[in-house]
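Heads up, one of the protein chains got dropped from this complex, but the rest are sitting where they should.
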Amino acid sequence: MIAAAPVPPLLEARALSFFRADEPVFGPLDFSLHAGELALVEGDNGSGKTTLLRLLAGLLHVGAGELRWRGEPWQREACAGETLLLGHQLGLKADLSARENLAVAAGLHGRREGASADGVLAAIGLAGYEDEPVRRLSAGQKKRVALARLRLLPATLWLLDEPYANLDRAGIELVNALLEEHIAQGGAALVTSHGAVSFHGGAPRRIRMHA
Amino acid sequence: MIAAAPVPPLLEARALSFFRADEPVFGPLDFSLHAGELALVEGDNGSGKTTLLRLLAGLLHVGAGELRWRGEPWQREACAGETLLLGHQLGLKADLSARENLAVAAGLHGRREGASADGVLAAIGLAGYEDEPVRRLSAGQKKRVALARLRLLPATLWLLDEPYANLDRAGIELVNALLEEHIAQGGAALVTSHGAVSFHGGAPRRIRMHA
Amino acid sequence: MSAAPLSRACAAVLRRDLTLAWRRRGDIAMPVLYALIVVTLFPFALGPEDALLQRIASGVVLVTVLLAMLLALDGLFRGDLEDGSLEQLMLAPQPLAPLLGMKILAHWLTTALPLIVIAPLLAGMLHLPLAVQPVLLLALLLATPLLSLLGAVLVALTAGTRRSGMLLALMLLPLCVPVVIFAAGAVAAAQQGLPWIAPLAWLGAALAMAVVLAPLACAAALRIALDA
Amino acid sequence: MSAAPLSRACAAVLRRDLTLAWRRRGDIAMPVLYALIVVTLFPFALGPEDALLQRIASGVVLVTVLLAMLLALDGLFRGDLEDGSLEQLMLAPQPLAPLLGMKILAHWLTTALPLIVIAPLLAGMLHLPLAVQPVLLLALLLATPLLSLLGAVLVALTAGTRRSGMLLALMLLPLCVPVVIFAAGAVAAAQQGLPWIAPLAWLGAALAMAVVLAPLACAAALRIALDA
Amino acid sequence: MANWIPLWVHKLGSPPLFYRFAGAARPWLLALAVLAAAGGLYGGLVLAPSDYQQGDAYRIIFIHVPSAWMSLFIYGVMAVASFVALVWRVKLAEVVAMESAPVGAAFTFITLVTGSLWGKPMWGTWWTWDARLTSELVLLFLYLGVIGLYHAFEDRRQGARAAAFLALIGIVNVPIVHFSVNWWNTLHQGSTVRILGPSKMAPSMLWPLLTMMAATKLYYLASLCSRVRADLLALEGGKDWVRKIAEAEGSR
Partner (left out) sequence: MNAFLAMGGYAAYVWPAYAVFFAVLLADAIAPRLRRGRILRELRARLARQTARQQRGAAPP
């Protein structure tokens, strides 16, 4: 599947860079990501990982270089329904329960066939917390609710910014399992992380950012 | 040093617990910490690690049980000058530069003999960023500024809540080096963390929290 | 890969915001209390002459309601911005404008509507003649959604900045002035027994235009404000 | 293990807050602009009769200044609370009350003082007689720090909550009322050529008491509000 | 000899005991309140003659004045309970203070509405910015501030302590508001009020008034009992005695 196929890559960056106040935040970057692939974005603190992910999600403008989506020039409308971003801020309303938060997300993105909010929450280790307002959850429990969203909504490309932070060991296993399942179903993912990621499904691609 | 000495422990908890809405957040907890000791607080997400550290810092009230400081009943005034807390929120003003942030902290706590803001920042890997407003730093760079504060201010007891989160490998090494130095100088520290902590100076004590 | 249809997405956003408002129903009461308080302060500051108060009643009520709305407007996107849900909304597969329109509608329902409901009480406390009150209500019913819509665009523009509250007030004022002039004009005309339809018709026309254009402008402003 | 002496700690806090205010000097202008806007709206809402405006001038200026201060008060601890610096302040080795006193002082210097500076302009816009203006200024000089101090206690109480803004207005009103009565009383007396010292003397006495007690109450309130 | 008093107070301070005590006392208090109200209203509305100046409109007095007194009295109770709650951290005192506030607000509201209904025929206006009326309005704001602050907190006990603090600051304000009658010498409709000063009041009007006063006090106690009971259940949700009650009611 990764072989030089006639299928264009899902996402392709050519000499991509981003500028803040005319200074490059990350240098010209070349990479491509096919369906069924996982890429790790690596780099020291401040090297621009978060910035890259926000750019790929469509929140920031491309500074220079080119970005292609399934072979076409990248456009927000084309990939909005197929991309999910998990950022430093989780995007959960603290006053709503975990279940209600998932319902809102499903109202916008639709839901995967066969997936239900309660089922996803149970799978992620939050059974019994469905009706608790998110504000009462600890840092790691909140992160789990955000991960549950990934599993509930349909999407091809996942952009995960430090998904392992704040999670205990069981939580880290869970993220790995989620990623494996997603990749196996033909999805793609871009993940930033500092810790050693022990991903089971083969060595992931690596994208290095230089500070 | 850890042997049954006549010196009372720096910090001692007896059947300590904390309640929210009359439900225990963490169970009765017994531990003691001597000068020159490091204790790791371990537990799953939501087991009450953050809560414990905030309680020990004096931000929360003891629910039940007893807390002793150098053999005396714990009192805020007695240990305020000797305790430093590094929480999920770093306590940095985003509009001030790293150097100015450190100056404010030193204005309140005084500073260690021989330590200077610029020296500490350089040691922590932020040379060249002294005058950058903190808002322009990345997640890991902010964390480093907060760590620099630990090194600048005099204190006996450090309470560190997930100090490794958001840091790259060099940053993690740095935290370990900081801790070793602090312990070697007769300080004590309580550290929460999920990741495997490879602390060089001997096996640290462990305090397990049960969810 | 089936994004939800627009109508379902709009319903989800509206329901979400109304649920959130209901969870914090104490907050709904706050603009109302604020208005009540401001109106209470005036007799203390001006002295309690009934004739004087009656003369300025409609003006004070109008200004007060606008100020209370202005305060509440500030929070239109703040919460969503802080916890990252606004980003998630911007990444939704549906066009952003109608979703924001729903947010504005929910905001109007939860802040302006309660104010309109107690406006007669406020007016009564300042001895506004009973006959003028329907006109005041009509003016408020047209003026407040107009302000909500225009305000939302400005709130969106200031979303990326920290100093939003006051900046917002500053930017909203030039927009407030014509609205106040027309609304006060209608009430004053009614108080003097003159025809008062014309100024209200102008307000209605402006409202119709704003309903169409403001959500689009709001979406564009938001994308600009967060692009950094 | 040498905690800094109290005087140095106070200086550090004061310098920090003034530096922060200077970094965002745009924000300092905001209450001023807000007050200007509110005062501008009144002639539009009431119609431009000079006699009427002159009659209500001092009252409107007083209420406006108070409302602008109230808005700004809301942010007294917000920033520090969000980024965790308030916690750090509470964990400082010095007693909390004087440090908070410094914060309140800095806040008064950066929000109320600019308002007092432009108060003559506002009063002039509404045709307040020139002779009365010194009394108005004196009243404001006594009333605003009093409100800053009392307000700080209430802001501290709401520090742990989300819905601070409007709730604060509600809680502050009963404290505002006597202040407004005395300040307006002095100005009204001056406008009628009566002696106006007595009400100002009361304000001064209250201020002296508040300077001593409010920081202590503020510290106690903050510890209560953040204990969860 | 007098030893049993503090002991008794201490015992009642324990939530489960007070819960049972309040449950037992409430029906009696409520019955007495209804009885007194029935008697007072019969005396006030039927037996008492109409006033030579105000006609029958004065009969509003039998609810207006007791409510006005209660609005001040309850604030006093709330302030005392708040003080106890803050200084000794007594849970029951927190609950009493916080559950008094809504009742006090209700009586304040009644005073305002009945007063303004009385004012229309007597003064020709529903509302006027008289010092006494205004200070009653400010009292309502004080109550609402306490209630609002209490509910603004996530943790109920913390909210109770914060609101108790506010109630105490507010009590400083009560005399200020009261004296504002002197400082703010305006229309001062108070003189109309004095026509019926207690000394001048005929006994046939006085006894229904006093009976109604007793009725409102008893009602307050009854209401407080049921409110405190509900609040204790919410606060002590983790304790066994509450669980037993919950399970017992659930199986019914």
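Letters A, B, C, D and E mark the chains as written, and numbering starts fresh at 1 in each.
Going forward, contacts are C-beta pairs under 8 Å (C-beta built on N, C-alpha and C of every residue); 3 or more make two chains touch, one makes a residue touch a chain.
These numbers come from a predicted model, not from an experiment.
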Residue touching the undisplayed chain, where the options are E:17, E:32, E:80 or E:106: E:106
Chain E residues that touch the omitted chain in the full complex: 45-46, 50, 55-57, 59-60, 63-64, 67, 102-103, 106, 109-110, 113-114, 117-118, 120-121, 219, 222-223, 226-227, 229-230, 233-234, 237, 242-243, 245-247, 249-250
Touching residues (missing chain, whole complex) on chain A: 125, 127-128, 131, 170
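We adopt the following convention: only the chains that are shown with their structure count from here on.
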Partner chains that chain C and chain E have in common: D
Most distant chain from chain C, judged by the mean position of its C-alpha atoms: B
Remotest chain, chain D as reference, centres from CA atoms: A
Chain B-chain E separation of Cα centroids, rounded to whole Å: 49
Rounded Å distance, chain C centre to chain D centre (Cα mean): 26
Per-residue overlap in chain C, given as positions that touch at least 2 other chains: 24, 26, 30, 33, 37, 40, 44, 47
Contacts with 2+ other chains: residues of chain B: 20, 88
Touching residues (chain side chain A, partner chain B) in the complex: 43-47, 50, 88, 137-141, 143-144, 162, 165-172, 194-195
Chain D residues within the chain C interface of the complex: 24, 26-27, 30-31, 33-34, 37-38, 40-42, 44-47, 52, 55-56, 58-60, 62-63, 66-67, 71-72, 74-75, 162-163, 165-167, 169-170, 173, 176-177, 180-181, 184, 188
Residues of chain E that touch chain C when the two form their complex: 125-130, 134, 137-138, 141, 144, 148, 151-152, 184, 186-187
